[in-house]
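Yeah, one chain of the complex is gone here, protein chain that is, but the others are all in their spots.
So, chain A:
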Amino acid sequence: MEDAIIEAIRLAVTKIPDDVVKSLQKAYEKENSPTARFNLENILNAIEIGEKEQIPVCQDTGTVTFFVEAGVRSPYLGVIKELITSALEKATREIPLRPNTVDVLTNKNIGNFPIIHWELVGGDKIKIAVLPKGGGSENCSALAMLTPAEGFEGVKQFVIERVKECGGKPCPPIILGIGIGGSSDLALKLAKKALLRPIGKRHQDEKIARFEEELLEEINSLKIGPMGMGGKTTALDVKVEVAPRHPASFPVGIVFQCWAHRKAFLEINKDGEVRIWQ
């Protein structure tokens, strides 16, 4: 089972998922500026090399984040945290990953530390989403506690301002995750989780789906372009998730993801059988 988690991490860092690759290819076809094409050509070549040679596409193999949906009747519930931690340690040596964790006080590099988000669910399966996420895009994350009066129009302004401010730093074309509602912490968690939804797949609520499309269009009209050097594609997609809010609060969390949107999923059933996919 530990090996399966290592394999999922390997799949995530060496192979960019098909939904992302397709949308990058589309972006390449649309661009005619030489710098935008230089960057998108490099991106598509890097993706090919990563997959062919089984090496990390991006050297920033990120903070490896795990979203775990843990079935309360799974016989592995008690060991899954230890399995994830030891798998990440081995993956760091074997794949290899960049040791990416630094002690806050001493600045010493201490390897790789997994960030795990837990959700207990019914049933006997454990589903894990692996999301290795680089520092450049993560540094652009933002939280705003808007007033209810500002509402969705305020969300739009906040998002556009943040995207402009960050320019080329998060490695555009980006994928943007936005969490609206809940509380300050939940808004950011929803924003990060939103990134797991495939490119092009809209929110099931029609109004939110329309809001995603509006934001995407407006972000791309900024012409920040691939790597911030100008061009038609600044974002590949925008994903919005919502949760009920306090009557006085309107929290908005934004999480940026770079074009190297690495993700993989695995599911462990009660017999220990494992399925891995992207």
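One rule holds for everything that comes next: a contact is a pair of C-beta atoms (placed from the backbone, for glycine too) under 8 Å apart; a residue touches a chain by one contact, two chains touch by 3 or more; residues count from 1.
Criterion: contacts and distances are computed from a predicted model.
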**Chain not present in the shown complex, as UniProt names it (candidates "Cation:proton antiporter", "FumA C-terminus/TtdB family hydratase beta subunit", "succinate dehydrogenase" or "Branched-chain amino acid ABC transporter permease")** = "FumA C-terminus/TtdB family hydratase beta subunit"
**Item:** Per the touch definition above, residue among A:3, A:82 or A:165 touching the missing chain
**Value:** A:165
**Item:** Selected from A:81, A:98, A:117 or A:202 as touching the chain missing from the view
**Value:** A:98
**Fill in**
Across the whole complex, the chain not displayed is touched by chain A residues 34-35, 38-39, 42-43, 45-46, 49-50, 53, 55-61, 96-100, 102, 107-109, 134-136, 139, 164-169, 171, 223-224, 226-230, 258-260
